[in-house]
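Okay, so here's the structure we're looking at.
Removed from the display is one protein chain of the complex; every other protein chain stays in position.
Read from first to last, the chains carry the letters A, B and C; within each, the first residue is number 1.
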Amino acid sequence: MTTRTDLVYLIALPLFSSAFLLLLGRIADKWGHFFATAISASTFGIGLYEFFAMRSRSGDFRAATQRIFEWISVGTFKVDASLLLDQLSICFVLLITGVGTLIHIYSIAYMSHDRDRRRFFAYLNLFIAAMLLLVLGDSYLNLYVGWEGVGLASYLLIGFWNERPAYATAAKKAFVANRVGDVGLSLAIMIAFTQFGSVTFSGVKDAALHASSAALTALGAMLLLAAAGKSAQFPLQSWLGDAMAGPTPVSALIHAATMVTAGVYLITRSNFIFDASSTARLLVVIVGAITLLFGAIVGTAKDDIKKALAASTMSQIGYMILATGLGPVGYAFAIMHLLTHGFFKASMFLGAGSVMHGMNDEVNMRRYGGLGKVMPITAVTFGLGYLAIIGVPPFAGFYSKDKIIETAFNAGGARGILLGGAALLGAAITAFYMTRVVVLTFTGQKRWADGTHPHESPSLMLIPIILLSVGSVASGFLLNKGNALVHWLAPVVDASGAEGGAELFKPIVVSALALGVVVLGVLTAVLKYRGTVPVEAPAGSPLTRFARRDLGQDDFNHRVLVLPGRAITKSLVGMDFHFVDGIVRAVGWTLSYLSLSLKKVQNGYVRSYALLMTIGAIALLATIWLVTL
Amino acid sequence: MSLVTVLELTPLISAVLLYAIPKGNTKLIKQAAIALSVVALGISGLIAYRFDTNATGMQFVESHNWISNFGIKYAVGIDGLALVLILLTTILTPIVLLAGWNEAEGGRWSVRTFYVLMLILESSMIAVFAATDVFLFYVIFEAMLIPVYLLIGGYGRGERAAAAMKFLLYSLLGGLLMLAAVIGIYIISTNQIGGTFETAKLATLHIDSLTENCLFLGFFIAFAIKAPLWPFHTWLPGAAKSATPATSVLLLGVLDKVGTYGMIRFCITLFPHATKTFTPLIIVLSIISILYGAFLAIGQRDINGLIAFTSISHFGFIVLGIFSMTSQGLSGATLYMVNHGFSTAALFLVAGWMVARRNSSQIEDFGGLQRITPVMAWSFFIAGMSALALPGISSFVSEFLVLVGTFTRYPVAAIFGTTGIVLAALYVLITVQRSLHGPAAPGNEGISDLNLREKIAIAPVIALLVIMGFFPKPVLDWINPSSTATMQAAGYSDPLPKAGK
Amino acid sequence: MFTSPILDYSLLAPILIILAGALIGVGVEAFARKEQRAPLQLGIALVSVVASFVQLLRVRNVRSLKAAIDSVAFDGATVFMQGSILVLAFFALLLIADRGNFVAQASAIPGSQDEHSSIAEGKSQTEVFPLTLFAISGMMLFAAATDLITLFVALEVLSLPLYLMAGLSRRRRLLSQEAALKYFLLGAYSSAFFLFGGAFLYGYSGSLSLTGIATAIDVNSGNDVFLLIGIVFLMVGLLFKIGAVPFHSWTPDVYQGAPTPITGFMAACTKIAALGAMLRIFYVALSADVVMWRPIVTVISIITMLVGAIAALSQRDVKRTLAFSSIAHAGFLLTGIIALNQSGLKASLFYLVAYGFATIGAFAVVTLVRDSAGEVSDMNRWVGLGKKSPLIAGAFCLFLLSFGGIPLTSGFIAKFSIFTAAYESGNTTVVVFGVLTSAIALFFYLRVIVMLFFTEPKSDAVTVSVPSLKVKLVLAASVIVTIVLGVYPSLLLNSAQSFASFLR
Partner (left out) sequence: MDISNYIYLSAILFVIGAIGVVVRRNAIVVFMCVELMLNAANLAFVTFSRINGDLGGQIASFFTMVVAACEVVVGLAIIVTMYRSRRSASVDDASLLQR
């Protein structure tokens, strides 16, 4: 462990750039985007430098920390603002700043007509800063700051065009769903402090050895809830589709490559918790398996290209979560898939953005068709990403996804078969819906609306896409070569000795199986969408309709959460007025009623006054009599 | 004379000085009032500078006999708890005076009267936090209602007279219950150690449990009304809707803190056993407040009413923290008082400007403001973010400390409290969406953005919100010793970690 | 066997000076010319009050039971109460002397030619001054009397002039006369109770003096039924005077009907005298039998507070409102009797002074609010007065706040000390009720303040007349005392403390 004093600049640069651009206002409109891009690029530069420096150091000295200042200190609750750059975080740093910088560049062109481009870039930089804080924080609380910071950036960017009420609603929905997850993270931190007296990763790790399994399970479950919120996992996934309201570069950066994978990071970072609690692991794999199928099924039914890709993201993160739940061996594969996914999904999103750019922001794939000829570069890069995601060797997705399916099968017993089966099924469906996307978009007849003149995007947009697709081709091979990533991450996730578990199938069998189902999925899709595709979506089977409605997730939320919530609000408002305040008013009313009655007694007649006095005297007499005798 | 006394007197003298200015020269009156309140801020800064964070007990102590027949003293002194609240007062006063530049016009009385009342209010707020004599505290506690009453009733909007009346009656009822308790504890002190009202001495009394419970309730209900805790809150929305922004800020931002301050200073310190008895009940009430306030905030159509209900929710957190009886909870609650002051200030001030420009306080009458008035919208947004306790903004630290502190002792309560953060997101974001996002609502097109004066007024608040989010240490350093002292007085210590030690 | 009684004239002098003043006043009324009477009468009245007060100061440290054989006690409480009566009476006299509150000729039939002509001639009744002096002397004696005969005589001496004075209003003659009749009939009725109770106490103890009764109770000689009837009937008479429920019904009617300065005088000074006598009787004569009467006084105290506060809520007339407020205050004052300790006595003394000044001040304000037909006490027409005349309205608010017991006014310290005393004696119930009632009472005080300051004035021609020097003096004194006793009550508390004792 080395101590450093300069890690903070990694976060400070984009943060200050963001604040700078926001505060400066319209003055910076002309050059703000270049400035932000330059800042992002320089953080990538620093990241690269750190990476190579780290690689040049030997094992124990690779991780570095920096204590910036004492943040909170109350009683035994001491949290410093301090950073930890280790093998795990550097992966993320590179991903965030690398993909981030490419997307900055892309956005310069993509957003060139938007009058608020400066603000957009400020948000992007804010996101970069927050995301870096998320992966660099050395304690759960520091992570939490970044965690909510990216949520904020995500909210701002989804709602970037918030003049449209639907977009503003989508932003709000994303934030609120994330907050539900945040409850999990908050509670996790509270449990950690209560149980272990510390909220730093190292402190919790040390103390976790002595902890009760109930505490660890609760902690794991809460972390999983947090991850589900941020990473759009079941049952908190519903926001991701709506989040596509944001500008496409945002979808690529935040809602595909980086932020949504924060849940995977969190679980991987907390590997010591999940390693110690099998129940927590079980929960994780259940969530992962459900989501990977859920997302895949939803993906088959979406006609909106971005929503289809979003469903795919959900599904792919389901794979990652599944992998993290598979025990020590799974973490590295999860991270590997995370990285490769970052490349190919970002490339495809940017490709989709490029298509939309040429199609007057049309997102309905049924309005596409035959675009491969007019935008060849986009088509090719998208195709490379496509091959990567469905897992065709030697593209990136093959290496990472294959490993996960394999590990799932190796989980042992019925669980292994179930999980492996789910992963395999997911792969098949993935192949189907991705093929559907490609076929609908780039091949077949033109189904363009009148007045659309598709064209290839400017080179400022194409370069990032090309670079990313290079990544989607090569990254899998590089990361897997000699188990490079597994060894690199070993000090963090501590996979040593956890190898084992009966191999259900030989790896080669798994690969073959996976390839087989992929081919099946591809063929089905090609056969189905080869011919004419109606511009209006057909009614479809009930299952299709159900899938289109996100498998009823929104309906469920609406019925189970929104409507009762509204009812509670309404009834509480009524209760506040009629009951709580009503009691107060009733007191006032009673008093004035009494007052008026007393007024009647005061009737102005002397004789009745005298009578009152007489009665009073008699009553006094009687009372004292009773009291004394 | 102690600096604290000097600080108390400064706004009073300032108020008198305002009478030297001709009534018609409103501009000079305003400038003078602001300048003089900055002087008070300077003095409080000096106090903060000289404040010894290592010392235990009260500092800047001063004591004179006042009503010797009852052993009543003019006794003041501050610890960290009082210091931060006094600083909150002195910081917010010039800001609201500057922000509310035009509020005094159109009031029932002259502009000068408005500023005089404001300064009197400032003085009494400082004094109430500094008082170490229970009787003195009570007197100021009650007397400070008058300026607020006049400010709401004389310069407010809408149903101002009724709202002011409701506020006053609630507060006075609470005050009278407290008076009964004050008398009670005085009598007990007479019987045991000779009649006194000094808090420190009263804390040493031995009180039988029934009496202690009754006295505790007498104090607590008064503070719960002020705080305001469910179900004693119904005065607040009306008052917040009717008061001018500047008054609302001082009312919710500072004055209501007297309630939670009193809980720490008097309820817990003087009646530790009763505190133990009632803690479960109070925790339940505070949880109800958190959720209830949040739900009602969601259901509000009036922007000021919304802020009022969010405050009820936040006060729920503060009370929860106080009665969690952990150092995190107590320090968090104290910090929350400060943070809530600034956060509410930002919300009320910006909302006030919005209302003044749009001439309506209905949330649905706004809309699309982000495009029309970006600075105002951003200010409101940041204030909203602080209301939902976004990490990086001050409220987060305090809210989290409260929850963590509560969790270590009452996990179930903390879990319920934590769900409040989802509701907070809802009420803030729904409002943000309705007022700032979407297409510009009809009638909003011509709204002007913040002018320089308004920007100057809101900037320090927002700066503080952010700075205290990242660097709360100086304030926590002031607060921590008094939290520890309170816990000791109540006979509590932090629960130890269950594993690893 | 006949020994001539030994009278200590120096101790009786305060009362005698007042009586002398009254007699001279009668002479003046008979012999002086009409236009000279008013200034002369006022001069005589003020001089005798001041002289009496000076004499009282000179002998303030003397303590004696033998001032008039055994009938008058000259102790701390006597000095304090007589002093307060004199001071308040001084200001009440100033108020009485202010122009045009009194009928020119009491015998003139309302609305008759007689009345018009007497008004046209600008005549004003001046008998009111000697009457006031007689009442003052009765009050002073009532607070000092230690035997039943003296008590009864003093009671009548203070009451009879008041009955007459209640009927002397210049405007609304019918109401004023009605007030006088009601006051008189009910007052006489209550006196009969008082006397009958006295007779039975005498029957029980065989002694007319309070100490004798106390001794009899101590040794428990005599018939308990007599004691019971005696205490109850005596209480009826006393409770009537202070206006406690259910013997309060006269208060609102008489307060409303009587000329406002007289109402002020009555409210402030009668309360001192009546409560003084009551305190003395209960502290000196009946203290041994506390278990018997304390519950009942507690109940009466609570009911009185509640009825006073609640009934005031729906009143539309300022003077009636103040009457109910005075009823509520009677309830609070009774807690001083319930306390039955030195603090209770001290608190009661302080309370009486604080309340007295605020009351006189409040009624002084009432005299100022007029329309063409004279005083306007309809509260709906007071609306918005704060705008027309902020200072006067402000002063009125101050008095109301003091009645309500808001800190930094004398009323608060008064309430605080009297509740403290009750609490000290263990009577927490009455304290709790007192506190709750205060909240109710505050509501109607605040309602008035809202009317004055927070409601737009109506167009009808109610004016606040410019106060004369006399009224200014009264107002200034009341305001100053109310504030000073609120901020620095030690000034009076210390002396109340040192004077708070009864000789037995």
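Operating definition for what follows: contacts are C-beta pairs under 8 Å (C-beta built on N, C-alpha and C of every residue); 3 or more make two chains touch, one makes a residue touch a chain.
This is a predicted model, so every value here is computed, not measured.
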Chains in view touching the one left out: A, C
Residue of C:Glu156, C:Asp289 or C:Glu375 touching the missing chain in the full complex: C:Glu156
Selected from C:Pro5, C:Gly27, C:Gly43 or C:Gly206 as touching the chain missing from the view: C:Gly206
Touch criterion as defined above, residue of C:Leu195, C:Ala347 or C:Leu475 at the omitted chain: C:Leu195
Which residue of C:Glu178, C:Asp289, C:Glu375 or C:Glu424 touches the chain not shown here: C:Glu178
Where the unshown chain meets subunit C, residue by residue: 106-107, 109-110, 148-149, 152-153, 156, 160, 163-164, 167, 173-175, 177-182, 184-185, 188-189, 191-193, 195-196, 198-200, 202-203, 206-208, 252-253, 256-257, 316-317, 320
Residues in subunit A touching the chain absent from view: 599, 602-607, 610-611, 614
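Operating definition for what follows: only the chains that are shown with their structure count from here on.
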Subunit A and subunit B: spacing of chain centres that average the CA atoms, whole Å: 37
Subunit B-subunit C separation of Cα centroids, rounded to whole Å: 44
Per-residue multi-chain contacts in subunit C, two or more chains: 443
Two or more partner chains touched - positions in subunit A: none
Subunit B partner contacts - residues on subunit C that touch it in the complex: 346, 406-408, 412-413, 416-417, 419-420, 423-424, 428, 431-432, 435-436, 438-439, 442-443, 446-447, 450, 453-455, 488-490, 493-494, 497
Subunit B - residues contacting subunit A, complex: 230-231, 233-234, 292, 295-296, 298-299, 326-328, 331-332, 368, 370-371, 374, 378, 385, 390-392, 396-397, 400-401, 403-405, 407-408, 411, 414-415, 418-419, 421-422, 425-426, 429-430, 432-433, 436-439, 470-473, 476, 480, 483-484, 494-501
Residues of subunit A touching subunit C in the complex: 591-592, 594-596, 598-599, 601-602, 604, 606, 608-610, 612-613, 615-617, 619-621, 623-625, 627-628
